[in-house]
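Apart from one protein chain that is not included, each protein chain of the complex appears where it belongs.
By written order: A and B. Residues from 1 in each chain.
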Amino acid sequence: MVGVVALSPDPYLHATAARMLPLAVLAVSVAAVTGHAGLPTLGQVAPYAAGAYTTARLTLAGSDLALLHLLAAAGAGALTAGVIGAVLVRYRATVFLMLSLAAAELTAITAGQWRTVSGGTDGLAGIPAPRLLPGLPPLLADRTVLLYAAAVAIAATAAAMALLGGDRRTLLAALRGNEARAAASGHRVTTYLWVVHAGAGAVAGVGGALLIHTHRWITPADVGFTTAALALLAVVIGGALSLPGAAAGAGAVLTVRDVVAASLPGHAPLLLGALYVAAVYLLPGGLTALLTRLSLRLHPRSAHGTGHPAPADEAGRSTVRSTL
Amino acid sequence: MKTAHRIDPAGVPSQRLPSDIDRAHGNGLVATRLRHAYGRLTVLDLDVFTVAPGDRHAVIGPNGAGKSTLLDLLAGTTRVQAGAITYNGQVITRRGAAWRARTGIGRTFQHPTVYPDLTVLDCVRMGGWHHRHHSDRTPGEVLDLVGLADHAGQVAVTLSHGHRRMLDLAVALAGQPRVLLLDEPAAGLTDTETSRLLDILGGLPGWMAVVLVEHHMDVVAALADWITVLHHGGRHTDGPADTVRADPAVAALYLGTGGDDAAHR
Partner (left out) sequence: MPAVDGVAYGLLLAIAAAGLTVAFGAGGVLNLAHGTLIAVGGYVAAATSSGTWPSLAAAVALAAIAGAAGGGVLAAATAALRGRGHLDQALLTFGVALIGADLLTAAYGPDILRPRLPEVLEATVRVAGHRYPVDRLAVLGVAVAVVAAGYVVLHRTRAGWLIRATVDDRAMIAGIGVNPRLVDAAVLVAAGALAGLAGALTTPILGVGPHTADTALLLSLIIVVCGGLGSVPGALAAALAVGIVQTVGVTSFPAVAPYLLIAAMAVVLLARRTSLPTGASA
């Protein structure tokens, strides 16, 4: 997708695509917490905001090295999510969702009130562009920014997938499936979930850095409630256990929003809400599960094996159940 | 520290031999003055409960006698409200289930859901996670032991009830427990499955301590060398298996409460 856009000659398209990537990275972070840790969250905007404001402040203070920004933002994100997670990960399911909503509100309030950092409700504008290496020109051209942002987004997603792959993926599925059994096998359930939460915070922090690198301005609304809702919606649509699915979901949500917003100006929340309702009713388990269900319909034999159901069937069913 | 939680064997109302209790203080599990209540309802009030290496200790009693609560408290699944638990002489009262499991206290569950979305083999692998680099048995061997080798690739949620029980046991054994707490392992099993269970449990190593909460008296008879009878959360009777099973007061307890016909099978 990104490649196709990068090849097109239209700089507006480049900028639009690049500006979707921060939310895509945030959605990956939300998917890690919601899908793999099984804790549905609206609160990952907090580390996202921490990463964004860390990057903005570093740049305004004269440090314009992109790699440094990403590292600092990841650290700030992990720290923020770690602190919030220390309170939240003892809770599960709807209670966690409720508490994460408070975390999101708190982020918006803080971003609006802490003027020395955030510039108040007017936000920070005119943030200089970052440089890849000292001496190189700043990342200004739309296509360059897009390629840079895409590389970071893909790297962050790949890193998250690697960290949440293999046995660790199985282990988290075990925790989601039966916490008491996992604890009785010696697994420190709450600690594991906290680690995932903090690690996902680092990913969200990277997303925040990308927000500054692609937009070069920030207002508290950028890290507000709508962003949290968009990211969770992207995960609901993309399928919570699939990190690339969540990133693609973010792209889809933003595209629909931008296209419809052109014909229905000022009604972004209406559309967002309608998408939520539609996604909840029509897409249990998200697009990933939908694809699995469709493939089952195409190959019904594997769904009705004799006594030993095919793994594909079970994978599909478990995705549906464990997604949300 | 050790001596603070040590009970004078002579002062223990249990009929346990003082040598057994000494062994439990050294290498086993000792719970003293456990009290547990839900609101105003006291479900457990037990002065002392010990299990030493090699013990096969059955806990029986009518429904609601506090058997499962006792097991949950020993395993750390439920937080201790009052009382103390030591293991190998170390106080573990405030330790969580995961910590206790890593030090060797394993358990099975009355409702064996295991890990619904995982394959049978993965369930056992996650059960033996902390011993994966130095395990006595491979997950495959554990599955062989409980007779689930043919189902290794199957997803746990699709297993029959009996197979799920066996899988829960396999997951517990994969954790290489020194003390194994079994919560009604024979409940809902067919006769064939029950005899298979007896074979497995009968073959457990001699150094392992086993606590068995069970309604099926034939399972208790086959395995237990010591029986504690709980009634209304307190100890009703306590003694060597043969003596307790022959005790008319115990039979009356089951009959009198109309509790569980399973006890008379």
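As a working rule, a residue touches a chain if its C-beta (ideal position, glycine included) is under 8 Å from a C-beta of that chain, and two chains touch if they have at least 3 such contacts.
This is a predicted model, so every value here is computed, not measured.
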Partners of the unshown chain among those that are drawn: A
Which of A:93, A:125, A:140 or A:162 contacts the chain that the document leaves out: A:93
Options A:60, A:79, A:106 or A:132, residue touching the unrepresented chain: A:106
For chain A, the residues touching the chain missing from this view: 40, 87-88, 90-95, 97-99, 101-102, 105-106, 109, 113, 225, 229, 232, 236, 267, 269-270, 272-277, 279-281, 284, 324
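To be clear about the criterion, only the chains that are shown with their structure count from here on.
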Chain A partner contacts - residues on chain B that touch it in the complex: 75-77, 96-99, 101-102, 106-107, 109, 113-119, 122-123, 125-130, 153-155, 157-158, 168, 171-172, 174-175
Interface residues, chain A side, partner chain B - complex: 167, 170-171, 173-174, 176-178, 180-189, 308-309, 311, 314, 318, 321-322
